[in-house]
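A quick write-up on the structure given underneath.
Missing here: one protein chain of the complex. Every other protein chain is in place.
This part shows chain A:
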């Protein structure tokens, strides 16, 4: 890929998002304990961690789907409270959920515009502008190079990969300020994965959209991410820049199986003076 062409993140890129001391429990299950993450303008942040580490819970708090037990979210310098996903979307935060949040019984183009439909007035009634949504969806998918049999077909007739592409396309369509992708490559083949990574790389090149990417493959992390946050047992155990860390080092830390403190110590040993 065009890795060379990516400009480094400017030192004075402003912070666009700060989640501070976020905790969340589901009954007896503690999903997050005092997690803090920071995202800068145009940055691509990788969120990694084992299954059950709390990655999805953290981004669902950011997307307004869950409300945190404690902690604050500051977006564009203002403290925000999202009572529902509508609020977060209205603030320019778009999320591709791990389950994709697509409606199987609706067409591709209705899914693309779900929650932000186009309307037209007809005899004083506010009706769906299906033609416009159909055209826009087709046009946009073509622009992104995403091919599906038809934007009219219902989503439950599409393959897992096609669905994932549609969910990603939907999230990019509205030009969000912050884009959150929860395992967007899980069901994708090699070619489709490269395609989605290319889309992220494009965003990174322009440094307009900030991205949080949950992904498991370390090659992919080093290909498209500026920084890594390693989430372990509900806490951020490591915060490292991909430019300053090698893949081997990171894998060694993550695989070390040490406790949180020990991982921090190991990280400090490998890279003194990290963030």
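The working rule: a residue touches a chain if its C-beta (ideal position, glycine included) is under 8 Å from a C-beta of that chain, and two chains touch if they have at least 3 such contacts; residues count from 1.
The working rule: contacts and distances are computed from a predicted model.
K.L.:
For the complex's missing chain, which UniProt name, "Oxidoreductase", "Xylose transport system permease protein XylH", "Electron transfer flavoprotein alpha subunit" or "Xanthine dehydrogenase"?
P.N.:
"Xylose transport system permease protein XylH"
K.L.:
Who touches the missing chain here, A:161, A:176 or A:234?
P.N.:
A:161
K.L.:
Among A:114, A:186 or A:233, exactly one should touch the missing chain; which is it?
P.N.:
Selected residue, touching the omitted chain: A:114.
K.L.:
So which of A:106, A:186 or A:233 would be touching the chain we can't see?
P.N.:
A:106
K.L.:
Can you list, in ascending order, the chain A residues touching the missing chain?
P.N.:
Looking at chain A, the ones touching the missing chain are residues 60, 63, 65, 84-86, 89, 95, 97, 99-106, 110, 114-115, 117, 119, 125-128, 130, 138-139, 141-142, 145, 147-150, 153, 156-162.
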